[in-house]
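Note that one protein chain of the assembly has been removed; the remaining protein chains are unaltered in position.
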Amino acid sequence: MKRSSFAAPYGIWMLVFTIVPVFIIVYYAFTMGGAVTLDNFRLFLEPEFIGILTFSLWLAFLCTLLCLLFGYPCALFLANRDMRRATLFVVLFVIPMWMNFLLRTYAWMTLLEDTGLINRFLEWIGVGRRRLMYTENAVLFGLVYNFLPFMIFPIYSVLVRSDRNLEEAAQDLGANAWLVFLRVTLPLSLPGVVSGVSMVFMPAVTTFVIPRLLGGGSFMMFGDLIENQFLTTGDWNFGSALSLIMMALIFISLGILHRFNPDAESNGAVW
Amino acid sequence: MVARRLRMVYLLAILAFLYAPIIVLIVYSFNAAETRAVWGGWSLKWYAELFRNKGIMDALSVTLSVAALATIASLTLGTLAAIGMHSMRGGMRQVFVQVTNLPMMMPDIVTGISLMVLFIFAKAPRGYGTMLLAHITFDVPYVIFSVLPRLRRMNKHLYEAALDLGASPSVALRRVILPEIMPGMVTGALLAFTMSLDDFVISYFTSVRTANLSVLIYSMTRRKVPPTVNALSAIMFVVVLTLLLIQNLREARAEKSKPKGVRSL
Partner (left out) sequence: MQEKPLLTGIDDYHLIELVDITKVFDSTTALCRMNLYIRRREFVTLLGPSGCGKSTTLRIIGGFEQPTEGRVLFEGADITRLPPYKRRVNTVFQRYALFPHLNVFDNIAFGLTIAKVSKPEIIRRVGAMLDLVGLKGMEKRSADALSGGQQQRVAIARALVNEPEVLLLDEPLGALDLRLRKDMQLELKKMQQRLGITFLYVTHDQEEALTMSDTIVVMRDGRIQQIGTPKRIYDEPKNAFVAAFIGESNILDAVMVRDERVVFCGREFVCVDRGFGEDTPVDVVLRPEDLTLVPAGQGMLSGVVRSVLFKGVHYEMMIDCGCGSLKVHSTSMAPEGERVGLSVVPFNIHIMEKVAAPGGS
């Protein structure tokens, strides 16, 4: 028996549970009552839906930017030589990645609610209560809170693996600390940044739970829109078209990100 | 050094941001009062209530059994697939790698919806069974991508050496290849189990009649949140935290005791 035939059961499984479902989605996206049409995609061009897409992209972009801004220094400091022995400390930054994001979002809600700790603190210092939940910022902060570790970890693991000698060589060649960072450390860490960005941006664009919980349904994102089509409106054709658009969006952004990634082997996976 | 202090302050601030909500939540789980607005003193009553709540206990057993079954199934399917893929060449191998990549790149929501549509199409009632099928589907790639690198790193002559020493192909597989890829299988199984425990989106779409914990929590947070959820969250946090710390400590220790490469005389 040929060894490659070991993969046959898996091949059949993937055909039934991945390829076929995708084709069903494709079928629904391009038909309406059985007739082939592009109407589902045309409908998407309505300002309302384009608006939702732009809003999702904008929010995901902001979230990615904030994660990068706060996460990069964090990864850099963790990869510093002083930290190499403090494995446990580093692990603390990674652990939230593995926690159920519903629970993390829920925990965040307990801080933000009208009677939550933050509001009580604001009251105590005399600023007075603010409406924190169900705002655009609540959603944004929820996203950042959820995805920050996904930015820190890939950058950290690239930095910590990088060859110390390179930085010393740069110093030896006359670069000061800032130049060493700019000309050696930063470029070397780019693969990590790329996978970090993809690990934050992708789920941020597609999430429907976080805006639902923290935005209270008043800030619809792209994921909510899709979920709505299937579970509320029952418009599978439009929902399928939206799913395809989302997939295309993801694949295009992954493609763009990969162009920046000199390390083609790692496809954004953490492990 | 000042720079070092500053770095530490920054790291601690980020850590506070990451953990503050979790700690607050855990503290509230011991709050005797019904709402979070008031502090009614320390109490374990929400924990007691949690274990009496049939809905939550059912969801817990669904979560655990689906995760266990999906792990076993995906480990078998995935290990065989990895061995098969490893021996493939060129085009066929590329097709399999791409197909394996697909569910990992596809947004969860699309995976969930496409499976939901498939199950509705096949007139399969969406419940425990469909949820299990969906979990196996998204778990297998993790197993494959954990086992494949082990196979690739394995000295390609090991299998031939076993044959050379008289082992038939099946004996060589059992006595040489399996022990070699075992660490990859363990990693894959752990990943699959964690992914399955953690999943919300795909379970949400592929099961209506049976809820796992994530789905239950979601439905609870959408209504008035009962304080039992705090207790449940606290337990889950502590369990995950402990498991991960143990796992990471073990890895760190293994890393240290590893021989420092092959020395030459």
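For reference, chains read A and B in written order, and residue numbers begin at 1 within each chain.
The rule is simple: a contact is a pair of C-beta atoms (placed from the backbone, for glycine too) under 8 Å apart; a residue touches a chain by one contact, two chains touch by 3 or more.
All figures in this text were calculated on a predicted structure; none of them were measured in a lab.
Shown chains touched by the hidden chain across the complete assembly: B. Across B:Val171, B:Val186 or B:Val238, the residue that sits in touch with the chain not pictured is B:Val171.
Contact with the chain not shown here comes from a single listed residue; of B:Val24, B:Leu50, B:Ala70 or B:Ala162, that residue is B:Ala162. Residue positions on chain B in contact with the hidden chain: 155, 157-158, 160-169, 171-172, 175-176, 179-180, 182, 259, 262-265, in rising order.
We take it that only the chains that are shown with their structure count from here on.
We define each chain's centre as the mean of its Cα atoms; on that basis chain A and chain B are separated by 18 Å.
The touching residues of chain A, when paired with chain B in their complex, are 2-11, 13-14, 17-22, 24-25, 28, 70, 73-74, 77-78, 80, 82, 87-89, 91-96, 98-104, 106-111, 113, 115-117, 145, 148-149, 202-203, 205-206, 208-209, 212-213, 223, 226-227, 230, 236, 239-240, 243, 246-247, 250-251, 254, 267, 269, 271.
Listing the residues of chain B that touch chain A in their complex gives 4, 7-8, 10-11, 14-15, 17-22, 24-25, 28, 35-37, 77-78, 80-85, 87-88, 92, 96, 99-110, 113-118, 121, 133-134, 136-137, 140, 144-146, 169, 187, 191, 194, 197-198, 200-201, 205, 213-214, 217-218, 221-222, 225, 229-230, 233, 236-237, 240-241, 244-245, 248-249, 252.
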